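In this view, the complex is presented without one of its protein chains, the others remaining in place.
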Amino acid sequence: MLSILYLVAITAEAMTGALSAGRRGMDLFGVALIASVTALGGGSVRDVLLGHYPLGWVKHPEYLALTVGAGLATVAIARVMRYLRRLFLVLDALGLVAFTVIGCQVALEMGLSPAIVIVSGTLTGTCGGILRDILCNDVPLILRRELYASVAVLSAGCYLLCRPWLGEEQALLITLAAGLLLRLLALRFNWQMPTFTYPDDPHG
Amino acid sequence: MLSILYLVAITAEAMTGALSAGRRGMDLFGVALIASVTALGGGSVRDVLLGHYPLGWVKHPEYLALTVGAGLATVAIARVMRYLRRLFLVLDALGLVAFTVIGCQVALEMGLSPAIVIVSGTLTGTCGGILRDILCNDVPLILRRELYASVAVLSAGCYLLCRPWLGEEQALLITLAAGLLLRLLALRFNWQMPTFTYPDDPHG
Partner (left out) sequence: MLSILYLVAITAEAMTGALSAGRRGMDLFGVALIASVTALGGGSVRDVLLGHYPLGWVKHPEYLALTVGAGLATVAIARVMRYLRRLFLVLDALGLVAFTVIGCQVALEMGLSPAIVIVSGTLTGTCGGILRDILCNDVPLILRRELYASVAVLSAGCYLLCRPWLGEEQALLITLAAGLLLRLLALRFNWQMPTFTYPDDPHG
């Protein structure tokens, strides 16, 4: 079940990446690259930082084919995309939680400490979007937006707490339900983390 | 022969990196860093993603000395550089194809699948320029410019196809000729990949 979720998630993330590339007027190579980085970048950052080789897409090049295909398909159906915005918000939320749980599982299999399991889940859930925004020369949105990263941290914590008591499968289901609910509520009611504003200062 | 090409290519790439640093008014450390990242960054990204250690410049620090030296030499001869623009476009095209072939060879030696061989060649050819543009705070030019990345993809494919039939040396020569020709034609006639423009949308 997590594998199917993963495929849905990388497809959805690739499509959001392609739209970002389109906002910057990139060419089709740029679209394919940004789509793939958005979908697979979180897992790649995690694997490189943890020394977990080979990377997912090196072992399974079909994932890369899927993200490139999804990115290019987005160009073809760009007109329809704005009517699917709500669907994509849900798929994106699902992807966030699914990526986070997968990141936790990788760290657990490597026998890492609970703090690093949570970091691994959070990196997997969020770094794809951060890389997309760096390549598109934006301040990463995720660092300024409604609870996106917080959902990853809380989902990772939830999965980590539930797993020893309920087993892998039920922990996954509960985390998915809770994370998805939290993210959709945050979007609906525009919940935000408190922000920190420090006045810019030319001497600073 | 590929080694000599490689040395020419990293020198040329380091010099284009130094010019980018100069456009941003960086200090000499910045010039040396951007020169080295432009020349050696593509191979480094490839090696980190594939887990191929040690990195080239760690094993051969003389490459690093060459890129730092080429970067600083560019500062000294900056006035002459604008008269050499055509020469540099050719050297840059040669470097692109040479880097790409080297990236393919590394992946082939690691026994990776054909799709990853092409990705490895493309990353090696293009990531140096992408990192240069990120450090200089630009949207990577390569994602918007005439066929640069496409030449890398097609060169990698050409090399991969020719190698089993013609042997390593002839595959290299054919790829170099074809890639160089394609890149120079693209520059001459301003060929471009189709771009994807998605209207910016504050609610998007």
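Letters A and B mark the chains as written, and numbering starts fresh at 1 in each.
Here, contacts are C-beta pairs under 8 Å (C-beta built on N, C-alpha and C of every residue); 3 or more make two chains touch, one makes a residue touch a chain.
Keep in mind that what you see is a predicted model, and the values were worked out from it rather than measured.
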item	value
Listed residues B:Val75, B:Val90 or B:Leu184, member touching the removed chain	B:Val75
Missing-chain contacts mapped onto chain A	48-51, 112-113, 115-116, 119, 130, 134, 137-140, 142-145, 149-150, 153, 192-201, 204
Chain B, residues in touch with the chain not shown (by the definition above)	18-19, 21-31, 33-34, 44, 48, 53-55, 58, 61, 64-65, 75, 78, 81-82, 85, 134-137
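Note that in this section only the chains that are shown with their structure count from here on.
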item	value
Magnitude of the superposing rotation for chain A and chain B (Cα, nearest 5°)	120
Centre-of-Cα separation between chain B and chain A, whole angstrom	29
